[in-house]
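Apart from one protein chain that is not included, each protein chain of the complex appears where it belongs.
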Amino acid sequence: MIVCVAVVGHQNNPLYIQSFTDADDALKLHHIVHCSLDVVDERVNNPKKSGPTLNETFLGLLYPTENYKVYGYLTNTKVKFILVTTDLDVKDADVRNFFRRFHAAYVDAISNPFHEPGKKITSKTFAERVSTIVKSFGMSSTG
Amino acid sequence: MPPVGPRSGDAIFANVERVNAELFTLTYGAIVRQLLTDLEEVEEVNKQLDQMGYNIGIRLIDEFLAKSNVSRCVDFKETAEVIAKVGFKMFLGVTASVTNWDADGTCCSIVLEDNPLVDFVELPDTCQGLYYCNILSGVVRGALEMVSMKTEISWIRDMLRGDDAFELQVKLLKQIPEEYPYKDDE
Amino acid sequence: MQFFGGTEISPSLPASTASGNNGHMMYVFNRNGVCLLYREWNRPLHTLNQQQDHKLMFGLLFSLKSLTAKMDPTTQDKSNLGVPQLPGQGCSFHSFRTNTYKLTFMESPSGIKIILVTHPRTSDLRESLKYIYNLYVEYVVKNPLYTPGTPIRCELFNTTLDQYVRSIS
């Protein structure tokens, strides 16, 4: 289950962060997202030869904690997407698929003429779409 | 008199040189936003969009007539149908329908269920009085004026304001015949 | 009599069999009677100054249209002679021929009038006028530097038009 997604601007300014848990661990999740940003920077600046293809937007697993797995994605415009999940057995393809759909939703959201670049995304449509994508996470491959 | 001209714009739409849809939608959005920044007053923006639409309409009519092969626009009812069925398809790629005729045939509604101008758009709370698509009313008004029909156009429904469709009310004020422009004693 | 019927528009050039210098001159008027364009290819004689010439041409069309509509034996719905009509209202003529020239005329519902004067033995030019109307749309109406209602000064339009008129047979 996905517990948190976030969009972070190129100056590490949060553009959108949403957690999907009942418990009040929002603060903890925000902390995880925050920590993951450094990993993204490191990953981009020192690409591992064994890691995902050079300059691919999908950055793969950033780091696992005891309870969570954190995945990252960096667009060509240096916007970071972070995904935090509690699933321990996650298929790579599912995560890629998630980010692809998430990116499409993001592109439509910033195409609203009233959205200001660099400002937080307040669109209701975007929030709804994200929630749909989050809910269907992993469904495609499990049947 | 046999019906003249095409009844649908599909074939013409397929042949018209088209501009990239996203570019079109985003450019319109950027123009509206720029106008809001410049003019501040939402009412002023509505007026400006209508005026821009009018300027486009008076040009667009000739392209419409040339490509659609419509040879006469004398009857208001027939003209409204052609504009909705052929015109909207040709230039916006969507089909509009004509409904709500009044008894004497001088007032009707053009209903759009799909409108590429508003893809991606969410009106912020500060722009509630904005008729985002007001350019369309200007285009229709300008185009009709060029075929001698003076009209008054207003929005009845607007999806950005939570309605289920876009509805433009078109009211025919008068038809202006062609005058002999030169004085006889000149 | 009705000028241009319900045939398909041809965005391609109407076929021509032989070419030559058959075009004499052309006028374009808008709905307000403003002469947007006068183009001349072969006109040995000028008897009037240009303004009078345009006025005479426009007056000729205006009266002739009014007359042809009045004479129409097929319809009841006629206004009095000389009373202004809506563009496209009533019937209209599309050409006439004298022993020295032929005049072909078309009017769009938006009131754009195109008049082409040619050699008397040229063929039916209705499709050609429609084609010229399309050229007007492409090179004049779509030229962002052109202001509607003003005289046409578009190089691209003129060159394309000249080239086309040369091909008329």
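Observations on the structure shown:
Per-chain residue numbering starts at 1, and chain names A, B and C are given in the order in which the chains are listed.
To be clear about the criterion, a contact is a pair of C-beta atoms (placed from the backbone, for glycine too) under 8 Å apart; a residue touches a chain by one contact, two chains touch by 3 or more.
Just so we're on the same page, contacts and distances are computed from a predicted model.
According to UniProt, the chain absent from the figure is "Trafficking protein particle complex subunit 6B", selected among "DNA replication complex GINS protein PSF1", "Trafficking protein particle complex subunit 6B", "Ribosomal RNA-processing protein 42" or "Exosome complex component RRP45". The undisplayed chain touches these shown chains across the complete complex, A, B, C. Residue C:157 is the one among C:62, C:133 or C:157 that touches the chain missing from this view.
Interface with the hidden chain, as seen from subunit A, comprises residues 10, 53-57, 74-78, 100, 103-104, 106-107, 110-111, 113, 117. Within the entire complex, the positions of subunit B that touch the omitted partner chain are 17, 19-20, 22-24, 26-31, 33-34, 38, 52, 55-56, 59, 91, 135.
Listed for subunit C, the residues touching the missing chain in the whole complex are 138-139, 142-145, 153-158.
Keep in mind that, in the parts below, only the chains that are shown with their structure count from here on.
Using CA-based centroids throughout, the chain positioned farthest away from subunit B is A. No other pair of chains has as many C-beta pairs in contact as B-C. Centroids built from CA atoms put subunit C at 28 Å from subunit B.
In whole angstrom, the spacing between the mean C-alpha positions of subunit A and subunit C is 64.
Among all residues of subunit A, none touch two or more other chains.
If you check the complex, the residues on subunit A that touch subunit B are 108-109, 111-114, 123-125. Within the complex formed with subunit C, the residues of subunit B that make contact are 2-5, 15, 58-59, 61-63, 65-74, 146-148, 175-182, 186.
Chain contact summary for the complex, subunit C toward subunit B: residues 3-9, 11, 31-34, 55, 58-59, 62, 83-89, 108-112, 130, 133-134, 136-137, 141-142, 148.
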